[in-house]
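Dropping the structure in here first, questions after.
The complex appears here minus one protein chain, its other protein chains still in place.
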Amino acid sequence: MENISLEFQNGVYGLLAPNGAGKTTLIKMLTTLIFPTKGQILYDGVEISQLDEAYRDVLGYLPQDFGYYRNYSPMQFLGYIAALKGIDGSTAKRKALQLLELVALTEVKDKKMRKFSGGMIQRVGIAQAMLNDPKILILDEPTAGLDPKERVRFRNLIAGLAEDRTVILSTHIVSDIESIAHQVIMFKDHTLLCCDSPEALRGDRFANLEEVFMHIYDEAGIA
Amino acid sequence: MRIVKHELRKIWNGRILLIIALLCVGFWFGGLREGVRSFDSLTRHGIFGAYQGLMFELFGETLESHELAAFDLPGRIAAVENELDAIIAKTPVFAVWGITHFAQYDTWRNSENFWLDLGATQIDGTVFFTDEAIETHEAMLQALQGHDGTLEGWFATPYMRRGHLLALEWRYANYNIWLESMIAHDSRPMVVQSAERILAMGNNSLIDNDLTRYFSLYSAVVGVLAVVAVAVLITPLIVVDRGRKVNYLQYSSKIGRKILRAQFAAIVLSAFVLSIAIIALAFIPFLMLSWRYWNASILSSCINRLWLYDITFGQYVVVAAILIIVLAVATAGAIFIASRFSQEILAAMFKIVPVTAALIGIAIVSLDQMFSAQNSVFTHFFRGQIIAPEIIVCIAISIICVVVAGIFAWRERRAELQ
Partner (left out) sequence: MNIVGHELKKILLFPALIGFVVLALALNIAIVSTMCNSYANFIANATRTTGVHLGTAFNEAALQLESGLYTDTFRLHTSNVVDVLYGYDTRYIADFAVEWRGLSGLNERLMRWKYARFQYAVDARQQAGDSMTVYFANITYMRHQALFNYTMGALLFQGIILAALIMLLSIGYENSATTEYVVFTTKTGRKVNRHKLLAGTIAGVGVYAVLAIVTLTVYFAFNPMGGTWGSNVSSGFNLVRDGFMARPFVTWHSLNVAQYLMAFLAVSLGIVLCFSFMAYAVGLWVRNSYIGFLLIIALNGVLYLLPIYSPFHMLSFAVNQSPIWLVLMRDMWFTDGGNNIILPHFETVGVMGSLAVLVVIGMFSAAGFKRRNLL
């Protein structure tokens, strides 16, 4: 990725770009999984690699291919992730129960995850990302595997979470971010194309974000 | 058949072949090379020196009694003793002790007084050597065994040649007595039966004394290499497919669950081909040295190691090769079963490592000293009760592994994927 300068405030940021444009690369840099060869990523003015665990303490991340332990129940899995997030045992248990209720998995909280549907696994993934009540929540393709009803429910959940934190949401599904994103970020050729509100992007010319998307990438010969 | 070809292409990938090539190089430098060199050395530096090889050159694969007489062991011994007499005559240290000829020295050297005569002391039954006694003894030995510092030179000295000739003479005088003793005392029925048969027919084989023993150990190492190489080669195939959920695509395609049968066929075929390649590569250097014994009986002249069956060395090599292939196929079957029940490579390794270790153990105990009374399977597991249990064990294990793997491949049509 080259020549990218972005600043995030509280609110939902939608990352929108075709495959291979660099969404996941940017997310991996923001989550310290890979490191930029040039440039800096700052949190409150400090380089995130310097902040190290202090930065990751405010980070919640749901990766695109969310892996889980097949023989664990959601409670056991969240218990493990809570330990990694430095949350003490009793708080972890309370928080896990609370989050599992939020993602409607209370009834299966002690069942092994090997028999869960894709949507249920994805909801466990959202719960683990929220365990530490993160200031930055990064969700990579979070609605993959969710049915339409779950997607609506998820959108509402994200909208509610974004009030006092930064939510960065990467997706192929334009409608997922149209109604909840405060800002939409688009890439082209590994460079930043635009970062603006959905309203500003639509302007008077387009009826919805999907048309904006098609127009921009059709022009670029990508879509 | 096209699918088997595709599976074979997945198995025989460059990275794994490179690992197997490195494995072969490691085994060559770690043991096989030394096996070839040791045997080569023993053809001249064994207990019979170069005499057994000479007899083989003169008389061929068997030694008849008139040929033994023509070889004239007593005459040859007398000739080297004459050489030793000449050495003693011109070496002053012998004259100091009044030794004029070798027979006199030999009698004195083997007497209880030898060290005491040289100045050693004895307290409470323990002999304490003095530096003088040791120096005198070494001076005598140096005169008798003086050589150019090489093994060849040492074995060519008359003193050593006399030892080789005496060993040969002792062997031909005592072999039948040893067989009779085994018949009288050994508790293993098959050993007794073999000893009786060999005694009745007479063991006239002129095969190199160390050949079969060294080849059996060599083939055991080749067997271990084949088992490990097959395990390395085929382990990833099924596990990787299952780990990446490629089996979902396979099972839902036209061929369906029959893919597992194709994979099983590819695995067995790969094991077969790889083991043949390893055998060919590994056996060639050894057989280049021992080819001339191909038609000689494995019943060597060695006393204390009884080879049980009158087969030729060539037949022995073929049986060893077949057993290695059989064990390679058994490995393929066992790993197929272990892989079938593993979703990812880590879980598979915890099953494949002990399975491979067990097959390595079976290869060693079956192939090392195969067809001798010292073979572990024959003596320790079956107490010498049945004929050739090494073959039975290898084939039985292979059949069990392949049949069980086949059953799993067949039953896969009812397996549910979750």
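For clarity, chains are labelled A and B in written order, and residue numbers in each chain start from 1.
Note that a residue touches a chain if its C-beta (ideal position, glycine included) is under 8 Å from a C-beta of that chain, and two chains touch if they have at least 3 such contacts.
Please read all numbers here as calculations on a predicted model, not as lab measurements.
*Asks:* So one chain is hidden, and I want to know which residue out of B:M349, B:I364 or B:V404 touches that hidden chain in the complete assembly.
*Replies:* B:M349
*Asks:* Per the definition of touch given earlier, which of A:G14, A:P63 or A:G119 contacts the omitted chain?
*Replies:* A:P63
*Asks:* Against the chain that's been left off, what residues of subunit B make contact? List them.
*Replies:* Interface with the chain not displayed, on the subunit B side: 19, 22, 26, 29-30, 124-126, 128, 232, 235-236, 342, 344-351, 353-354, 357-358, 380.
*Asks:* For subunit A, enumerate the residues touching the unshown chain of the complex.
*Replies:* 28, 31-35, 52-53, 56-57, 59, 61-63, 65-71, 79-81, 83-86, 89, 125, 128, 132
The definition used in the following text is that only the chains that are shown with their structure count from here on.
*Asks:* Using mean C-alpha positions as chain centres, tell me how far subunit A is from subunit B in Å, no decimals.
*Replies:* Centre separation, subunit A to subunit B: 64 Å.
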